[in-house]
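Mind having a look at this structure? Questions to follow.
A protein chain is absent from this complex, but the other protein chains hold their places.
Chain nomenclature is as follows: A and B, assigned in order of appearance, with residue numbering initiated at 1 for each chain independently.
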Amino acid sequence: MYAQLVKTEGTKSLEEMTAEERAFQERIDRGEKIEPKEWMPEGYRKTLIRQIGQHAHSEIVGQLPEGNWITRAPTLERKAILLAKVQDEAGHGLYLYCAAETLGVSRDELMEKLHNGTMKYSSIFNYPTLNWADIGAVGWLVDGAAIMNQVPLQRTSFGPYSRAMIRICKEESFHQRQGYDIMMKMAAGTPEQKAMAQDALNRFWYPSLMMFGPSDKDSVHSTQSMAWKIKINTNDELRQKFVDQTVPQAEYLGLTIPDANLKWNEEKGGYDFSEPDWSEFFDVIAGNGPCNKERLGARVKAWEDGTWFREALVAHAEKAQARRMASKVAAE
Amino acid sequence: MSSEWPLWEVFIRGQHGLNHRHVGSLHAPDAEMAIKNARDVYTRRNEGVSIWVVRSSEIAASSPSDKGPLFEPSNSKVYRHPTFFDIPEEVGHM
Partner (left out) sequence: MATLDLAVDQAALFECLLRLGDNTLVLGHRVSEWCGHSPVLEEDIALANTALDLIGQTQLWLGLAGEVEGKGRTADNLAYLRDAAAFRNLLLVERPNGDFGQTLMRQFLFDAWHFEMLTALTRSADKRVAEIAAKALKEVAYHLERSSDLVIRLGDGTAESHRRMQRALDDLWSYTGEMFVTDDADKAMAEAGIMPDPASLRGPWEARIRDVLAEATLAVPTGTYVHKGGRKGVHTEHLGFILADMQFLQRAYPGATW
């Protein structure tokens, strides 16, 4: 998901591995956690930096589509809930950047790579939030998809990543519920509200399915990541699980999932459904989504406009430190 | 001038008077702000009553390769654990 385009080297068999690599793989197979200062293959480190970094970027870029409606939330309570939720996303970005930093990369370096486009974030956040029901749909579908991906990642092999995911999952439990709560109000509201809810579902359904990434049945990258337990399920498994979970929720709302081919398949015990348009997915990843420029632009602007602020606080801390030293010397 | 704020490790004592526990990290220009930021970042859900922060670079850590010598010797000191001793039931709770 957040590792949509994270590439790794092909997997080695245990026989092809060096002694160190083999010992490392065996630790992972035993379910041991890998901690920052321990030996790890360079590929593991690099893949994790990319994956955790992109996960972190997704959280902070993910603040923007919802943040878009904070000032327009329709009641004081909705405003507070939405603000608290978007604030949580900043927190989740923060935890994840810290987890990545234990691998020897700084947060500023990761920011730099987000800003210059060499690192990506989840494609979903390049879609616009056009009406209030979109805030419901983002919580219900987008957070729903994210949680599906994040829950198994609590068991990931890298200790700091796993601990960050545990904290994030704990905090996120209210996010999807608040989204669904908005959808319930909209779907049971005036005809105009119900139309907004349907419109939101229509626009967010396929982008949500895309969040799991293209089918990775035959992908060597996925095989390696799964061997390292930095990816726990295949994209297709998670997508199927998401559809199976979401269809009854849409039915409860009285909304129609925009897929004529959606049908219960008794034999597999899940729904058959249409694939999203993957050419659209690659267009969005390549920078041609509806909001790529606004989203990245907003992040770059926040960073550049804030440079003086960050520098000033460092300068003040240095001055204060120097003053403390001087008064200590004077006292001696 | 680099404007990157140093990294701090955050320890929080929860509501119940237990030890401070490591909860995560954050960036701050100095210790005072690290404490304030920790309050805002790590106690949003009423998690804490006391905060410690320490610069990540100041933490001295045991080396992973010493794990054997450091921790395995205590494996054999089973008598340190209360379950090592069989106390007759008649004696009551001990």
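Everything below uses one rule, namely that a residue touches a chain if its C-beta (ideal position, glycine included) is under 8 Å from a C-beta of that chain, and two chains touch if they have at least 3 such contacts.
Small disclaimer: the values here were computed from a predicted structure and weren't measured.
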Identified contact with the non-displayed chain, of A:W132, A:Y161 or A:F273: A:W132
Options A:K170, A:K293 or A:K319, residue touching the unrepresented chain: A:K319
Touch criterion as defined above, residue of A:V86, A:A146 or A:I230 at the omitted chain: A:V86
Selected from A:A23, A:A286 or A:A302 as touching the chain missing from the view: A:A302
Positions on chain A contacted by the hidden chain, ascending: 60, 63-64, 67, 70-80, 83-84, 86-87, 90-91, 93-94, 97, 132, 182, 185, 189-190, 192-193, 298, 301-303, 305-313, 315-317, 319
On chain B, residues whose C-beta touches the chain left out of the figure: 5, 26-29, 32-33, 36-37, 39-41, 44
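Note that only the chains that are shown with their structure count from here on.
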Inter-chain centre distance, chain A versus chain B - centres from mean C-alpha coordinates, in Å: 28
Touch list for chain B against partner chain A, complex: 1-5, 7, 23-27, 29-30, 33, 41, 44-45, 61, 63-64
List of chain A residues in touch with chain B within their complex: 35, 37-39, 84, 87-88, 91, 94-95, 98, 101, 106-108, 163-164, 167, 171, 307, 310-311, 313-317, 320-321
